[in-house]
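Note that one protein chain is taken out, while the other chains of the complex remain in position.
Presenting chain A:
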Amino acid sequence: MAEQISIEIDGRTCEAAAGEMIIAVADREGIPIPRFCYHEKLSIAANCRMCLVEAEAGGRPFPKPVPACATPVAEGMKVQTRSAKALDAQRGTMEFLLINHPLDCPICDQGGECELQDVSMGYGEDVSRFSERKRVVKDEDLGPLIATDMTRCIHCTRCVRFGAEIAGVRELGATGRGEDMRIGTYVESAVAHELSGNVIDLCPVGALTSKPYRFTARAWELTSEEGIAPHDAVGSNLYLHIRGEQVMRVHPRDNEPVNETWISDRDRFSYEGLSSDTRLTEPLRKRADGTWEALDWQAALHLTADVLRGSDPDQIGWLMAPNATLEEAYLAQRLLRGLGGRHIDTRLRRQDFRGDRADPAVPWLGLPIAELERQQAVLVVGSDIRQEQPLLAHRLRKAVLDDAAVSFLNPYELALTHPARQLTAPPGRLSVRLAAVARALSASAEGAAGSLISGAQPAEAETRLAEELRAAGEQGRGLVLLGALAEADPDYTLLKELAYLVADAAGCRLGFLPVAANSVGAALAGAAPHLGPGAQALEAPGLDALAMITEPRQTYVLWGLSPELDLFDPSRAREALAGAAQVIGCSAFRTPDLEAACDILLPIAAFAETSGTFVNAEGRWQRFQGAVPPAGDARPGWKVLRVLGNILELDGFHYSSGKQVHDELAALCAQTRGGGAQVCDGGTQPDNARRGDYGLKQPLPAPDGLMRVGNVPIYAGDQTVRAAPALQHTPLAEPLALHLHPDTAAGLGLADGDAAEVAQGERHTVVPVVIDDAVAPGAARVPAAVPGSGVLGPAMGPIAVAKADASQLAATQMLGGQPA
């Protein structure tokens, strides 16, 4: 802790740390100082000069007004923010800033919430002394998310510094000089970064505004509701800005331990999906001829109850999206188990469930999110972290900037914005490289892990990585993380066992990157085949998400998911659903695959339309209220389940509020201590220790052919984000394609831009080839969850590739991804 000193601002005595800037002390004390370029999360530029104040140190006044953002405090310093000299300097700066500003507030989207407008109300003059021509700056196209109006720019360079320091991609810059200076990319290129939307908030004027929101509302027409982001496991805190019954835009809500002051573009722009015309707005029943008939809720719920009551409980498979709320997950498993059923799961993109018995009950991050940036060495196994968890990637980047060593073990090299060691191996072979790290740490084990370790030969990269982990482990600042690509791996259980061995041998902590907003919550709620509420282990586990498909059931409930895009093996899922007697779809969206699969469709409320709770990666319970009414006749999911429970005459379904459901589960969790309610409120904390031995005898046989890597691109992960048009037009929204390492491609006689037929068993389609040396040799990256991927098989598994004719490619694309 820096030395504490005391200074005086406007006659008020303030405590400050030596070296702090005047503006930081004033902000803490609530003393307003106008500013444009200063931002507490960015480096100091001191180029707007708006924060000029009068100061004296050691009894001697500074000869000129000083910028409060760039003047460190000293003992006994006296600062005047409102003296005649200070105000005169601030007014002067304001006049200069307004010389070239167009003052087009009536047609500017920022009008009414503009820092320049606010400050000019205080410091500007009514009449300008400037009669010359104002400068005009040509706009650049920064892509589908950010609208530009660069004539309004006042050159604060916050966006430039955000790019360089936070995003880690220096794409924007200030080119030219004086009158000709402008902010832009110089070469026009769409800004492709998963956090790019934050420059909209940072821009103090209307130069950078939100393109999807543009010209749709005025700030003073909006009301603001608090919300929690429904995509990744960070659970970013949001403000939903609402007009009437519509979410008009989303802004971040500061919460330092969770999302600091940022949100990802996915959290910011996915609200567009709420007003998509693919919303399911009324209960529907499929007639015998395949057409749909609208029902009223009463009839629909009774029909659903009849289906559930009439089914053999063991024949009901309940597949639930991992971003369903805690209340929905809890009531769903209560309802199913009340009927005598056992098969419920939210771990939809996984194939290897052998570890369920030994896994920690609630696999979670293993440490508070904010502590990520204080790690000294981190090994991330199987995670495209920028795509999966943008803000956790940002925390790791901060750790790297603070000299941490971060390493990745993945089926393909990631595009990162910081130095990192990247090891790659195709799916099924990641365990071999991880075993080499374990060997370098002299870990030993029995069974499959043991045989892999004793056969491993650590190369230099693995040895160095092991040393880093051990050194960090001794400081208590080492971490091993397992992500979504590991979770989808055919040998996930072995990967987990090895990760535990590595973490134990190096003295590091082990953490999981939960896939979705409520993956941790689903485990706590007991929406898993092997867990009851409170994450209590069950003696007789039901079928997991994949087994429900490979051992087809007679009745399915699909909750908040699209079977062709959200399940591990869409083709087998389609077959299983087609063979079922009854499929009930509860969804906020009406997608072709749901229509094909379901017999009854119940419209449930989407994100922002329902109250609920998400438990994020660090185990933080974040409860939120519905901010807008659900679309059409849709109803909040927990209410649908409550009424179903009542119709089915199950005990204890007479909840009067969602909060009551939440409290019931929280009490259960406190009792079992299984998951630990309210981790961050000083309650119990789950640990990530294994409950048992994984007991694997043999590693899976090495794949003899190509292995598909079906990663989930950032804007493909759930129904809401897939329905958000602006995000789908960004460069990060990947189309279906085959990405191959140049050597792999050469072996197959394929070149960039060729057409290739990819086949998994009987299922095949034609896709374009992309040569990409980031992909591990022997792996074929064909993304999952993107349009057209539903015709394929397992997201991670063997795949056959053959050259195809370009005309087939055109035909496939015309048919929307269906094979010609």
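We take it that a contact is a pair of C-beta atoms (placed from the backbone, for glycine too) under 8 Å apart; a residue touches a chain by one contact, two chains touch by 3 or more; residues count from 1.
We adopt the following convention: contacts and distances are computed from a predicted model.
Per the UniProt record, the absent chain's protein name among "Iron complex transport system permease protein", "NADH-quinone oxidoreductase subunit E", "3-isopropylmalate dehydratase small subunit" or "Peptide ABC transporter ATP-binding protein" is "NADH-quinone oxidoreductase subunit E". Checked against the full complex, the candidates A:Lys138, A:Arg177 or A:His654 give a single residue touching the omitted chain, namely A:Arg177.
Per the touch definition above, the residue from A:Gly168, A:Pro212 or A:Pro252 contacting the chain not shown is A:Gly168.
Considering the full assembly, A:Glu40 is the residue among A:Glu40, A:Glu474 or A:Glu649 that touches the omitted chain.
Screening A:Phe96, A:Tyr186 or A:Trp292 against the full complex identifies A:Tyr186 as the residue touching the chain left out. What chain A contributes to its contact with the hidden chain is residues 40-44, 70, 164, 168-177, 185-187, 401, 418-419.
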